[in-house]
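Below are the structure tokens for one structure; questions will follow.
One protein chain omitted, others in place.
Order of writing sets the chain letters: A and B. Residues in each chain are counted from 1.
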Amino acid sequence: MSENLRQMLDLGLFWEYRSILLAGLAFNFYVFAASASAAIVLGFLAALARVNPLRPLRWLGAVHVETFRNAPDYVMLVWVHFVMPLLIGQAIGMRVTFAPFVSAVIALGLVYSGYLAETFRTGMQAVPRGQIEAARACGMGGVLVMRRIILPQAVRMMLPEAMNNFVSLFKATTIVSLITVPDLMYRVQMVTQQEMRPLPLYTGAALTYFVLIWAVAALARAGSERWRRKIWA
Amino acid sequence: MGNWERLVWNQRNVLLDGFLVTLEICAIAFAVAVAAGLGLALLRLYVRPLRWPAIMWIEYCRATPIYVQLMWVNYVWPEILGWPTTFYTAGWVALALQSSGYLAETFRTGIENIGRGQREAAYAVGMSPLLTFRRIILPQVLVTIAPSIVTQFTVIVKSSTLVSVITVQDLMFQSQRLVNVWFEPIEILTATAAIYILFIFAVSAAGKALADRLRLRYGLGT
Partner (left out) sequence: MADPAGAPCVEVVDLHKRFGALEVLRGVSFAVDRGSVVSIIGASGSGKSTLLRCINYLEQPTSGEVRIDGEPIGIERRADGSERRRSMREIGRFRRDLGMVFQQFNLWPHLTVLGNVVEAPIRVRGLPRRQAMELARACLERVQLSEKSSEYPARLSGGQQQRVAIARALAMQPKVMLFDEATSSLDPELTGEVLEVMRGLAVDGTTMIVVTHEMGFAREVSDRVIFLHGGLIEEEGPPAQVFGTPRSERCRQFLAKLLH
């Protein structure tokens, strides 16, 4: 057992393969960046639909949010990768396939648009009605009220929660290896099959993700708190 | 509709078996996570020498992706600890591990938010610290954090889909096996997704109802 323990702590093997593995980590960032952008846009639209006075739009927004927020990441990933191309293919009468990267971005973008929409909505609705009426009384139109009064405050208020959402999204990018996007976890698996030494490789991967996510989360938390404090002392 | 009948309805027993495995593994992971979370929170708050180890463990559990943790527990633990010996055990251990970190923080904030005065009032009538915790603090904490605990259960269900990767025969596993048999993923995977979404939606809705009920009954904010 102590031999095994030594092996686990001997991260030399992980270090040996560092360039391949780091290139894998880059894929986590690509997937993260692309799906985060998609999730922000979609989530904002869904949140707008949910605070809209038009009932059918509100309803549509609610369905979007409840579907994707309650869908497990992995299930969505598999569904988007294997079912969505078939459905599109049937609709346009052509054979369609998604590259794994594309499926990963669509699936994670959809799921996290659900979480973000709720975060956005909570932020928007936290702006007191009176302030919106004051803006309307000054003659501001809907777009101006949203852009100048609601959003600047909503963004500050929802920032900590949005940061949590983004951290979760980054964690979720580790499952894209399951549809063969060559990220860090995928490469760890490949190297493991070659070297037959899972201990240092999986431990190295776990520690890498831990240090990275923990540091980024702590920074994000501190940063967003400070920005909030500036206004609401 | 023919496809739905052939691929989903006629396979309902297989899917149901899978769903039951999902429920079972989630229930075990959840129970362990609640107990471990409470334990970790207490260590962090009241056991000076173990405070920092507890904090590090909590942070490690919270900041590591569930899939990475699952692989780590599955491949690394058996080599070092000689345990877990089955994929099933590795599955619930990883799920419990991750949730215990979150629940520990939930318990801690819950405990810290209960005013000093409560504790002093209990000491003043002669209650011991242990009795105070058990009879005064813990019940209030449970009421305030009940909704967060329910949310954590939905997180476990979502994460549990990954145990299919290490061949635990849960709903996700069974549905992918059906896909591999029939090569017709549309209906099977869509039905599977719908089952998960509806189940998690129902649990969340129940959690919200519980939160409202508790808020009304005890006048507590959440």
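By definition in this document, a residue touches a chain if its C-beta (ideal position, glycine included) is under 8 Å from a C-beta of that chain, and two chains touch if they have at least 3 such contacts.
As the structure is a computational prediction, the values presented were derived from the model and not from experiment.
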| Of the chains you can see, which ones touch the chain that is left out? | A
| Residue of A:R156, A:R197 or A:R221 in touch with the missing chain, whole complex considered | A:R156
| remark: Which of A:P56, A:G93 or A:G139 touches the missing chain? It is A:G139
| query | What chain A residues would touch the chain not displayed? | reply | 128, 130-131, 133-142, 144, 148-149, 152-153, 156, 231-233
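Throughout what follows, only the chains that are shown with their structure count from here on.
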| query | What whole-number Å value describes the gap between the mean CA coordinates of chain A and chain B? | reply | 21
| Touching residues on chain B, where the partner in the complex is chain A | 59-60, 63-69, 71-72, 75-76, 79-80, 82, 154, 157-162, 165, 172, 176, 179, 185-186, 189-190, 192-193, 196-198, 200-201, 204
| said: List the residues on chain A that touch chain B in their complex, please. | reply: 1, 4-5, 7-8, 66-67, 70-76, 78-79, 82-83, 86-87, 171-172, 174-175, 177-178, 185, 188, 192, 198-199, 202-203, 205-206, 209-210, 213-214, 217
